[in-house]
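Presented below is the structure to which this report refers.
A protein chain is absent from this complex, but the other protein chains hold their places.
So, chain A:
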Amino acid sequence: MSCLLAVWLAVVLSGIQAVDRSNFKTCIQSSFCKRMRDVVPGHSPYRALLETLELSNTRLTLQLINDNNKVRLLLELYRLQGNMTRLKINELKPLRPRFEVPDVLIADPPTEPLSLVSQDEGGVVLSLGADARHLVVSARPFRLDIVEGPHVLLSVNSRGLLAFEHQRPRKDTLSKISSTVGSMWDTIKNIFSSSSENDSEEVEAEEDAEDQNYEKEEDQADMWEETFKSHTDSKPNGPTAISMDFSLPGVEHVYGIPEHAENLRLKTTDGHDPYRLYNLDVFQYELYNPMALYGSVPVLLSHSTQRTMGIFWLNAAETWVDISSKAAENTDSVQAPSKVAQTDVRWISESGIIDVFIMLGPKPTDVFAQYASLTGTQSFPPLFALGYHQCRWNYKDQEDVRSVDQGFDDHDIPYDFIWLDIEHADGKRYFTWDPAHFSQPREMLQGLVDKRRKMVAIVDPHIKVDSGYRVHKEIRSKNLYVKNKDGGDYEGWCWPGTSGYPDFTNPEMRSWWASMFAYDQYEGSMENLYIWNDMNEPSVFNGPEVTMHKDALHGSWEHRDIHNLYGLYVQMATADGLIQRSGGVERPFVLARAFFAGSQRYGAVWTGDNAAEWSHLKISIPMCLSLGLVGISFCGADVGGFFKSPSSELLVRWYQTGAYQPFFRAHAHLDTPRREPWLFGPENTALIREAVRQRYALLPYWYLLFYKAHGTGQPVMRPLWVEYPEDVTTFTIDDEYLLGRDLLVHPVTDEGSKEVTVYLPGTGGVWYDAFTFQRHEGGQNLYVPVTMSSIPVFQRGGSIIPRKNRIRRSSSCMEKDPYTLYVALSPQGTAEGELYIDDGHTFNYEQKKQFVHRRFIFADSTLSSSNISPDSQFSTASWVERVLILGAHKPSSVTLKTSGGSVASLEFDFDEATSVLTVHKPGVNAGADWTLLFQW
């Protein structure tokens, strides 16, 4: 649910339908963003002090000096395994330590030796290994270039926008600590006196300017306190912002930095606000603008026909990203200078350090693997989590749950999960049940167990301040709440009224939280109860920008430092809890609204409180594509739209779209009319049923894609350019997408559509309509007439996709059902695909290698199934029911050979009109080796 503020804004805003922008800051209203953005390009005061260079086996360190104020920074450079470079910049001698983001990287990234190639007074050249790849450090002004042969791949500070607000004593307290500062200056002086004569002279001159510099910097407004609307941020540490620019020669297309309600391809931000990354609960968000939303992943991908790269800016504070593009002189080759495109990116964060990972690709798959090696991969969800989820704010009571559950059976629509929003808890005290409406939760959950279905209950991170509420009492007594700036427990308003916010950055808090999901702690919970963490931005109704005050304290760190990380920790602790309650056996399922880099490891996310409008249906595609690019594959949008009420046409189209997006959940606001799938007349019920059934038929493919996403970091839902990186046409497409490599989906997202134009990529290849099996050439725009029942989906020629065509009440009911293989032949008459099977819900696949992973290859008139992972073991009851060969011709015979050596002739049908060959009932076990021989 989670409309934020529905109740309280209702009073204030009644009638207002879109976001109230004035509740959220623009760059100018965020003083550090304004200060950083005011830095003028081309005048970098930073200089590398090459004499401070130290090169060890794993890293290079080098001091940088700001010639305006003489403050020194420490630069660290690492060459990381897998074609990545890490660059860190911190103050050389900070007054206080600056925050470095923990718990996002899965490990210290393994390094490779950097070697010095050459050095002179202008800079140094370091080798980045093969391919004549070098890292060039220029001294004056400081600048980094990563080059490959004659090509510059990426430059850092080439526009001179590096800025690092060093910590300083507050002006009005300057005299009190002047001795400390004085000694610091002495230190600085000493450093300089040890350097060259020239530099010493400069120091003399600059010393006089030092006081003046402080004066000058003090003059800037809002450095030590700033006020937005009625909220004052006390900023006791003063200005701490950082900024850095990156130039990408030859790049016209950049992607990523979710979450924004924006096209897949990012726009330039010249002349308006930068893209903002600051996890916020935005009421009725607007589309196509750079405003911050619920989650943040500070990863930007660049792509050209030549190369795909990524920039991962590891910082959890409020962050803004400027993108501009310009034509640049092509100076990187011996050819005559020519104009080529260049994209410039500038990152600005309010605090912390500069810690950047440059992922050098060169292919999209390489960037995904590189990023996955840093932050981990998508958690492998239980199979049933890939089924259909039925949610609403709120299913009112047990009887309501029972009757909705029954409704699905009565209308023969499969589903796996029914969800309970905030009203299920006793006065929004999470981990409890409303005694009037959910008095027998176990009975209710058992009712779902009996149908082999599950439930999700919401557990939000704000805790009602109520001395009679155990969760509150314990967190308070353990002193684990976030503190306000004065050291008391931070309190804010949220659903339950006055609430405390557990300090999830504290491992002790997370561990206690996880323990709360034990069956004996979370009373009424059962094995089939899973969890939803909403409002984990965190949402604070009466806080600045509806979130927590930046000067609130998490231990010694300010909320300012950790803000974008809070939501990740909530989901992490909850997922840990679900694993622990099963003794480490069961895979968890946790949905969260706020997220950060690394959140993919803990579960699913959704695009928050959208609206029942066609434009919101349309934008669900780029929003989830953007998340997939930065590791978060398990993404979905509320089917039907959260706010407002969809027309039956919109609802049907949304089901058809959602069925082909990773996280498939319908949801609705408390105040909207009911919209269970059968409430829109028999025709629409049938259309929705069909869409959901298609989802269930393709669950084996979805499961395989998630298994691979978990193993390799490749996104489940992909922009076309990921698979066709040299086809420029695909670079801006975001109304269609690929699932894995083999399914292309172009959902109908316009009202009253009579046709869609589908771009089928891959010149020389073919695509087959997934339902009519009609064959189409690749590399064309295909005009597809549509009716209300149409979902334009195409299977790539050359692929083999397993489906389960016996659709049952839930995915669990389909466990033992047989597979039908859809073999779509390439023009060369070949095809290849995979099948993954395990128990669907435990870690045994990982811990005990209990799974089946098969490769199907069709070549030379033979279809064979072989074991990809010979050291795995799993026995499945599923078998191969049928094989469809698309784009075939009529054989004279089809023979099955099994591993036991038996040979049998199989029946088949051939449909001349569609060129589809259907082989009946091979009957072989899905985990076995077998071969089908075709005689033509």
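A few points about this structure:
Assume contacts are C-beta pairs under 8 Å (C-beta built on N, C-alpha and C of every residue); 3 or more make two chains touch, one makes a residue touch a chain; residues count from 1.
Please note the rule applied: contacts and distances are computed from a predicted model.
Comparing "Auxin-responsive protein", "Glucosidase 2 subunit beta", "Mini-chromosome maintenance complex-binding protein" or "glutathione transferase" against the UniProt entry of the hidden chain yields the protein name "Glucosidase 2 subunit beta".
Contact with the omitted chain, checked across A:P818, A:G840 or A:P891, is made by A:P818. In the complete complex, the hidden chain is touched by one of A:L74, A:V125, A:L670 or A:I857, namely A:L670. Contact with the chain not shown here comes from a single listed residue; of A:W493, A:F843 or A:W879, that residue is A:W879.
Shown as candidates are A:I807, A:V823, A:I837 or A:L863; the residue that touches the absent chain is A:I807.
Touching the omitted chain from chain A are residues 10, 14, 396, 399, 412, 436, 450-452, 643-644, 669-674, 805-809, 812-814, 816-818, 877, 879, 881-882, 920-921, 923, 925.
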